[in-house]
Each structure stands twice: as C-alpha cells, then as structure tokens.
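A single protein chain has been omitted from the complex, and every remaining protein chain is retained in its original position.
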Amino acid sequence: MAVLELPQWTALAPALVFVATALALFVIDSINPHTRNRSLLAGTTAVGALAALGVTVWFMLAGVGTPTAEGGLGVVELFGGQFVVDQMTLFFTTVVSIVTALVAVASYDYMADHTYQSEYYSLIMLAATGMAAMAAANSLVTVFIALELASLPSYALVAILKDNRGSVEAGLKYFLIGALSSAIFLYGISLVYGATGHLQLEAIADNLDGADAYGGLLGLGILMLIGGFAYKTASVPFHFWAPEAYEGAPAPISAFLSSASKAAGFVIAFRVFTTAFPVEATTAVIGIDWTTAFVVLAIVTMTLGNFAAATQDNVKRMLAYSSIGHAGYALIGLAGLSADGGELVMGAAMMHLFVYGFMNTGAFLFVALAEYWGVGRTFEDYNGLARQAPVACAALGIFMFSLAGIPPLGGFWSKYILFTETIGAAGTNGAMLVVAAALVVNSALSLYYYSRLVKAVWIEDPIGERDALAQPIGLYAAIVVAAVLTVVALPAFGPIADAAQQAAAVAIG
Amino acid sequence: MMIEALLAVTLVGALVTFVAPNRIAGKLAFAISLLPAGLGLWLFSAFDGSGNALLEGELAFESRVEWIQIGEYTVSWFVGLDGISLPLVVLTTILCTLAIVSSWTPIDDRESQFYGLVLFIEANLIGVFAALDFFVWFIFWEAVLIPMYLLIGIWGGPRRKYAAIKFFVYTNVASLLMFGAFIVLVFSLGDAVTSFALPEIATAMLEGGPEAFMGVAGSTIAAAVFVAMFVGFAVKVPVVPFHTWLPDAHVEAPTPASVLLAGVLLKMGTYALLRFNFTMFPEQAEAFAVPIAAIAVISVIYGAMLALAQTDLKRIVAYSSVSSMGYVILGLIAYTQFGVGGATFQMVSHGLISGLMFMAVGVIYNATHTRMVTDMSGMADRMPVAVGILVAGAFGYMGLPLMSGFFGEYAIFFGSFGSGRLPYSQVFTPLAMFGIVIVAGYLLFALQRTVFGPYHLETDYDVGRAPLHDVAPMFVLLAIIIALGVAPELIFEMITDAVDPILENGGEL
Amino acid sequence: MDVPIEYFVLLSMALFSIGLFGILTRRNALLFLMSVEIMVNAANVNLIAFAFYHGNLTGQVFALFAMALAAAEVAIGLGIVLVLYRNFRDVDVTVPTTMRW
Partner (left out) sequence: MEGLFDYAPAIALFPLAAFVIALAFGPKLPKKGAIPGIVATGGSLLLSLAMLAAVAGGEEGYYHETLFTWAAGDAAGEIGTDAIEFTFGILIDPLAALMLVIVSLVAFLVHVFSLEYMNAEGETGLPRYYAGLGLFTFSMLAFVYADNLLMAFMFFELVGLCSFLLIGFWFRTRSAPSAAKKAFLVTRFGDYFFLIGVVAIAATFGTVQFAGEDSFVAAAAAAIDDGGQLFGFDAETWVTITGLLVLGGVIGKSAQFPLHTWLPDAMEGPTTVSALIHAATMVAAGVYLVARMFGYYALSPTALAIIAFVGGFTALFAATMGVVKDDIKQVLAYSTISQYGYMMLGLGVGGYVAGVFHLMNHAFFKALLFLGSGAVIVLMHHEQDMWKMGGLKDKAPVTYYTFLAGALALAGIVPFSGFWSKDEILYDALIVGLEQPLIMAAYAMGLIAVFFTGFYTFRMVFLTFHGEPRTETAEDPHSVGWAIKAPLLVLGVLATVAGLANLAPVAKLTGAEISFLEYWLDGEYGGLEALTYHSYHETVPFEEGAIGSETTTMLLGAGLSLGLALAGAFTAHALYNVPSPTRHTEKLGGAYDVLRSNYYQDEYQVWLAEGLTLPVARAADRFDQTVIDGAVDGVSSVSLFGGDRVKRIQSGIVTNYAALLVAGFIALLIVLGFLGGWFL
C-alpha cells in the first residue's frame, strides 16, 4: 500500500506528470529555442505520457478507488471534493495517456518538418493535462476549467499548420463552435448554481430538493450542460465542428481529439450526471427523466454519423463521421441510466470508449501515414496500398473490422456487450429497445463503409503508378502497437470489462 | 485440450503462411493443413462422447474456462464435441486441405495471403462447430466473415467487389438480428441462466421457458425469438427468399472459396438451426412446422427451377445448393430420428459433393477460362479424367445410390414422410422429393451441353489433361462420398446418438 | 438587498440572447468573438447574482475564473483570426468553406 504514505495531492499524479512534461518541454525550448531535435521532444512527450500511464496503472493495481470494503484504498477526494480520484478517473486517464503516447510517437514523423516542434508537443501535453483533470474533476468549477484547459490547446493544435488553409479553417470552425458551446455550458452552470446554490457535485445532489421552485431553471441548466458535453463528445447537435476539425487538423491531432478528447468529454458527462443529478431525485424536481434527452441524442447522433459517413469520398472525413457515430454508441451509456442495470450499460459504454481509444487512434494514424506518403486523401487514392505496405494495411484492416465490431478483435466485445446491455436495459425502459434497433441498423451500415476502406487498400488495384513507400519508424511503431492492442483486447477483455463495470458501479454508487 | 490444439495449430499455421514467401506458400499451407486434418481424424477415432452436447450429453474433448463477466452473466471459453459437431469438424479439416491443393493452379497472385486466409477461415469454422458458449460461438461465427470477404474480394471474378460486400453485409445483418433475438431470450430467461453456456440456456428453455420481458408474455417472446433467429440463420443457410447473396458470392469467388462456402459455410446455418431453433424451441418449432416445411419445399423446388435457368456452371451448382439445403430444413422440421439425423448427414454429404462439384468446375475453368455452358462442348474429349469425376459428382448430387447424397436424401424423405410432428408430411415430402427429378434435369442438361457432344470451345485456350494435383483432391472426395454412401453408419450412428435427446423433447422416436 | 433575483436572471438572459443573436447574424470573426464574450458575461452576471442570493462566495469566485478563461479564449481566438486573415485575406467567418458535406 505504498500510496498511503504519499500525501493526498499525489493522487492527481497522472495530471501532474502531464503538466510537468509540458513544462519540461518549455524548458527544453527555452534552452535551445526552435530546437528541431525531434527525438528529444517526441521522446520526452512519449516518456511523459507513458509515465502517466504507469502511475495510473500502478494506482489501479494498488487499489485506489476500489471501495475499502473490497480491500481497496477507497475513493480519494481532494480540495474539498473539487477533485476526486476513483476507478472511473483512473480508467479514463489510462485511455488518455495511451492515446497521448501513441500520438506523440506518431508525430515524430508526421510533424518532422514543422517549425514549432516544442510548442506542438507541449500543447499536446497541456491538452492531455486538461483531459486528465476532466477525468478527476468533481465540481462544475473544476469541470469547466479542465474542459477549457483541454479545449484551448486543442484549438491551437488543430490550426497549427498555419499555412494550410484546411488546418486554419478547421481551427476556426472548431474554435467558434467551441466558444459558443462553452458559453452555453457556462450559462448552464450558472443556472444550476442558481437553482441549487452549489457547484460541487455531491452538494448539488444534496440540495436538489431545495430547488423545487426553480424546476424549469434547473432543467434549462441541465440541458445547457448536456450541450457542453455534446460539444466535447462531438454529439448532435453540437457536432458540427467535428467533420471539419478532424479533416483539416494534422492527422495525429485528429486521432488525439477523436479518441482522448471524446473520452474525456464522456467522463465528465458520466460523472456530472451520475453524481450531481441522480435520476429519481432530478426527475422529481424537473419533472422529466433527463435520460430521455440522451435517448434522443444517442439515436440521432449514431444515425447521422453513420449515414453521413457512408457516402464520403475522403477517408479522414469518413473517420470523422464514424467517430460521431461512435459518440452516439457511447451516449447509450447515459441513455440507459434510468433503467435497471443502468450501471452495466454505462460500463459497456466505458469499455467501448476504451477500445475505441486505440482502434480509432490507429485508424487516424494510418491516415497520418498516408498523408506522410502523400498518396492523397480519397478512397481511390488509397487503392492497392496493401501491395506496397502490407503490414500497415493489415493493421488498417484490423482497425476497420474492429470499429465495425467484427471478431476476433477488441471492438467486437465492446460493441456487442453494449448491444447486450442495451437490450437488458430495454427490459425496464422500453425506449432502449428503439436504441437497440437503431444500433443494429447503424452497425449494419457502418459495416459498409468500413469494409469499403478495406476494399480500397486490399482489393482494388492502384490507379496509376506509385513510387516505393517509406516506412517511417515512429508512425509504423504507433500503428503496429495500436493494432496489437486492438487484437490482444479480445482475449484479454476480462480485466477491461471488470474495471469498467466496477468503475461504473462505484460512480453510480 | 485437443480442440484448443487443433485451433492453435491452424491459427499459427495461418500466421506462418501469411508471412511466408509466395513461392512456397501453397505447398507450405498444404503441409500445415495436414496437421489439423490428421488431428481431426484422430478426434474422430478417439471420439468417446455420447448424447447431445446441449442436453446433458457426454462431451468429448470438453474444456471450459471462465473468461469474462458481463453483469451477472459469465462468458466462458467452453468447447466440446458431440456426434453432431464432430463429423462437421472433420469435414472442415479435410475439405480445407483439399481446397488448398485445388487452389495451386488457379491462385497465382499474393499466394501467401490467400493460403493464410484459408487456414484462418478453417480455424474459425472448427471453432463454430466446437464452441458451446454463445459468445465463443458467435465470435467464430462472425470471424468467418473477414477471410471470406477478402477471399472473394481479392481473388474473385469480375463482379467480386459487389459480391463480397453483399455477402459481408447481408450475412452480418442477419447475425445482428439473431444475436439481438438470442440476447432477449437470455434476459427473458431470468435467474434460471447465469452464463451464456448453451447447455445451460437450453436446459432453462426446456424446463422453465422465458418469463415476461418488457411487459411481453414469455410465450410471445419465445415465438418472436424463434422467428427472428430462424430468419437470421435462414440467411446463412440460405433458404428462399434470403438466398440472393449466395449465387453472386459463389460465381465470383475463386474455386477454393466456393468449395469452402458451399462445403462448410452453408452448413453453419443449418447447424445453428439445429443447435438453437430445433434444440431449444421444440414447441415453437412444432407451432411453426407448416410454414417452415413450406419454406423448405419452396427452397427445394424454386432453387432447382432457378438452377435450371442458369447457363453458368457455378451458378447452377450454387442454386442447387439452395435446393439441397431445402431438404435439410425439411428433415429438421420433421423431428424424427431419420429426419434430423438425415439432415445432419446431408450437411456432411452435401459439403463433400458440392465441394467436389465446385472443384471439378474449377478444373474445367482453369483450362478453358470460361464457365458458360454455351461456350464449350465435348470437354470429355480433352480432359476425360476430370470430366469423369465431374459426371460422378453430378450423379452424386442427383442422389445416386451408394453415394452419400442418396442416404442423406433418403433418410430425410423417410424421416419426414412418417413424421407425426409435421402436419401434411405426406404432402410436403413428395413435393420436396420432386427436386430429385429437376436436379437430374438441369445437371444432365448442363453435362450434355458442356462435356459431351463434339469438342468445341469459344475461348481460345488449348485444353489438355488436368494436372494430377487438380484431380487428386477430387478423387479423395469421391472416395469419401462413396464410402459414406456404402456405409452411412460410419457417422450416422453417432449422429443419431446425438439427435435422440433432441427428439425426446416433444419429438418422436 | 431589495432587487428581486428574477430581474438579474432576466438581465442575464437578455444578455445571453443578444450575444446569441450576434453570433447568428454577424459574419465578422471579431464580432463573433465579442458576442461570445457577451454570452459569457451573461453567465457571470448570473453567477454573481446567485452568489449574492445564496449567500455563498462560490459563484463570485467562479466568475473570476470564468473571466480569466474567457480572456484566454479570446487570445487563442485572435490568434486564429490572424491566421485566418493570412490565409483567406478576410475575417468573414463564412468565407472558409473548402471542407463541407
């Protein structure tokens, strides 16, 4: 129980490691301005991310967050409950740090000839810090600050290719929608505060009954909070930034945002709604079960995402829409909360976000590789890549089939367990049956466009001649690691499932 | 552990082949595939099981390990063989070995990947028949899609992309439907079930049956689930009207893929029908007996009529598969020992015979590069041996006595004619039997036009005798077919032993 | 304190709506930014008013945080507007439409 000796604040170690790495990068940059020493910078970033990962895993194993009843160290509360470190925190921190590490390694090649190396990496680290903080935030204050801490660097990262119109346009749209959304979010917070007089989540929950008079106010506030989360998780109707941002941003950043940032968005959503707005109590006040909103959002989001993805020509954009679709899947986790076994649905959603972490990252990193090769952006441009780069394309096949939920890959478990639990929840909440049906339709459709990409690289013959393709070490390493993780996740899914389900159970309490 | 060994050998072999140089891939894959084939025969000789795997039977080579906990349900790695699955496993191993040999000639591009995929598909097929936990079974069931998609897509004919995607999406949608239905069943079984182990679920079904779920009465649930699962499997079988993916897939697939598709993949559907619908839902099966029998008869006659209209040899065989599968359905719904046993026997027998047919057609195609009946005549003049085998196979398909096909069909007819469970069985059976006339019609018509008559060939290739390694596998198949035709008891005994418990649940002995 | 809380809420809602209106109508990036600021300040008004109403300081403190973050946001925003101008020779947010559908 080594953790016990440490002071409480060390529970935030993962976030601290991130921020430390960011500062280290600044130091390096200030010692040697405009350094192009990529291996040093990317190395530091990767090491930092892996360190954070190591710490997180260590905490998990040490039993941080595991209820003391089960021999764990119990949930660690910091700063009067402004931050909390429990299994959910660690679970999502794991996702964030893994993705960050992969992205850092991949950027080593992708950003090779970029002018502002150290800024790039330190921004990534700061964003990661924000996300780690989101995972731990336990008060609307910290939630908002962490959210902004994650968002602001992201804006910059998306637009970092200053002379690339796509990047800039992406950055602009991302920023504008983001600003609008955060304004709405902030206003929502203010309303909730008004209704309950508190910002700390437990406190809000305790004071819900006092807010009877302001049911409408509270309801509006909650709805605005939902808006804020919807923006962060790229869910309808706050998703409009996503396709452009993902398409225009540097591919590693797209991976970073669509995996880590999305996961972080979900963790705050999970935490706020499970802790601050317990279903029955809230329903009593605002007169309606807020899961209804998520049912609608989930269905609309997954449908819109998949249908729009089906007919894309640009691979990156297809992946962008598909990530909207997956946001829809994950939203089911919140939609099912009012039903018996809601914690199982949420757990399934968390598993999905976990696996999605590396399979989606891997997919975007393959796009990064393709951009590195300069083969072009459309499906046709990808034709016949498998003949020249079988390993990378095999990895792509793994990612695609895993995203489609075809065994024997990690994506299978998360998707089908989600499906299973959705049906289970339907037992007490009929709306979930509609969700399940939508899930079937959408995954069938998703099958079409995922396999379309596999078809392009494996089946089609290349249009015209292509000269030999380089094998950038960093990108390859990242992709292969992601692929291996995706495959290994199938047999080794037991721990993931247990962790997610426990975390969900504890969070709901 | 023998089954694990079988799977491991095949999977490792697949990996090895995948990275092997193209030059030796074919021979290497053959050498590797001898291991599972030999192992399969060993299993056959060492088989010591009795009874039905789902109904408290004595399993052979059983092994069970807890894997994943989903809510209160346990998923465990649970495999074992009984008299129904063992013959199919052996069939798979043998057919795959022969398919590999038969593809030495036609496959001349990306060999290592091709043979790797074939071995991969073999592993999954073995898994499908050996698995006894729903999730394990479903993983293998779905995992078959990936290699088959690629086999058709990469090495297929002109419209291969369309065929591949159609096969992929169509069958997967069916699987989703079936999966959802089954999960509903599991949840509606309530506390009676705590794992996804099929025996447990079967017992719960037969003893308690589903409780009300989502406010729907248990009996309604059972009926709905039965129908949904029947449809889901019907696509895989396929039976009219869900058959349209089959001819496309067959026509475009390369010979060995067709061999496996017709030889084993279709059997997955009927096998699943037997395992799930007809083992777990005896009452519903009886309730729906008439419509199902009607579907069976329609499949037989309609499929045969379609075959009659074709001019592409592969399409002919493909549609005749639809027709033959109709017999199997009829035998299953009859619920007599000869009916169900004969159906199971017919699965094996049809696997061998249709495999033989596709190989023979493939050999002719290798030489002529056409499969159009109208493009050739008098092939017997140039390739007497291959044609001789084709004719033998055709007569096997027509159910010539002393070949396995005859026993399969005879047992089904006999079993269904006397069935007390199937109303109007004395009407349905003769109707279905008329298929044996039509099948003779279109096969002989095709033979007359292609292999007999004066030699003529539209495409300008000089046709000579087929190489030994093209003909040898067909001889092996022919030998097995005749052996099973002369002494069906070789496997019929163990089949009936495994079938009896099914019949005891409302069936008749 | 005799100004009823409702007035503050109405005021903030008015501000919020004005900001929103601005966002929907203005095409100039800078005006877009300002509108966002107005919305944020609407929220701040709320926070402070409610802090007063509830008699705890949480809201006021948070308002300070919010302002700081808003400032940071504007900083990033201006940076993006700069590169926007550099690439598109315009600060009209409706100009960049190279990516759509």
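Going by the order they are written in, the chains are A, B and C; count residues from 1 in each one.
The rule we apply is simple: contacts are C-beta pairs under 8 Å (C-beta built on N, C-alpha and C of every residue); 3 or more make two chains touch, one makes a residue touch a chain.
In this text, all values refer to a predicted model and were calculated from it rather than measured experimentally.
Peer 1: Need the list of shown chains touched by the one chain that isn't shown.
Peer 2: By the stated touch criterion, the chain not on view contacts A, B, C.
Peer 1: Give the residue, chosen from A:L25, A:V192 or A:A308, that touches the chain omitted from the document.
Peer 2: Considering the complete complex, A:A308 is the one touching the chain left out.
Peer 1: From the list B:F114, B:F276 or B:F338, which touches the chain that is not on show?
Peer 2: Of all options in B:F114, B:F276 or B:F338, contact with the hidden chain holds for B:F338.
Peer 1: Among A:T10, A:T292, A:Q388 or A:T428, which residue is in touch with the absent chain?
Peer 2: A:T292
Peer 1: Thinking of the whole complex, not just what is shown, which of B:F44, B:W77 or B:F445 touches the missing chain?
Peer 2: B:F445
Peer 1: For chain C, enumerate the residues touching the unshown chain of the complex.
Peer 2: Chain C touches the chain not shown through residues 20, 23-24, 27, 93-94, 96-101.
Peer 1: If you put the missing chain back, which residues of chain B would it touch?
Peer 2: 166, 169-170, 241, 244-245, 302, 305-306, 308-310, 336-338, 341, 378, 380-381, 395, 398, 400-402, 406-407, 410-411, 413-415, 417-418, 420, 426, 429-430, 433-434, 436-437, 440-441, 444-445, 447-448, 451-455, 487-489, 492, 496, 500, 508-509
Peer 1: Across the whole complex, list the residues on chain A that are touched by the chain not included here.
Peer 2: Against the left-out chain, chain A lists 172-173, 176-177, 180-181, 184, 215-216, 219-220, 223, 226-227, 236-238, 240-241, 243-244, 286-288, 290, 292-293, 296-297, 304, 306-312, 321, 445, 448.
In this section, only the chains that are shown with their structure count from here on.
Peer 1: For the interfaces A-B and A-C, which has the higher count of C-beta pairs in contact?
Peer 2: Pair with the higher count of C-beta contacts: A-C.
Peer 1: Using CA atom averages as chain centres, what separation in Å is found between chain B and chain C?
Peer 2: Whole-Å distance between the two chain centres: 65.
Peer 1: Compute the distance, rounded to whole Å, between the mean C-alpha positions of chain A and chain B.
Peer 2: Going by mean C-alpha positions, chain A sits 42 Å from chain B.
Peer 1: On a C-alpha centroid basis, what's the spacing between chain A and chain C, in Å?
Peer 2: Taking the mean C-alpha position of each chain, the two centres sit 26 Å apart.
Peer 1: List, in ascending order, every residue of chain C touching at least 2 other chains.
Peer 2: none
Peer 1: If a residue has to touch 2 or more other chains to count, which residues of chain A qualify?
Peer 2: none
Peer 1: Mind listing the chain C positions that touch chain A in their complex?
Peer 2: Checking each residue of chain C against chain A gives 5, 9, 12, 16, 19, 23, 29, 32-33, 36, 39-40, 42-44, 46-47, 49-51, 53-54, 56, 58-59, 61-62, 65-66, 69, 72-73, 76-77, 79-81, 83-84, 86-88, 93, 96-99.
Peer 1: State the interface residues of chain B toward chain A in the complex, per the touch definition above.
Peer 2: The touching residues are 67-71, 110, 113, 135, 138-140, 142-143, 145-146, 149-150, 153-154, 160-161, 164-165, 168-169, 172-173, 176-177, 179-180, 183-184, 187, 213-215.
Peer 1: For the complex, give me every residue of chain A touching chain C.
Peer 2: Chain A residues touching chain C: 140-141, 144-145, 148, 152, 155-156, 159, 162-163, 165-166, 168-173, 175-176, 179-180, 182-184, 186-187, 189-191, 193-194, 197-199, 217, 243-244, 247-248, 317.
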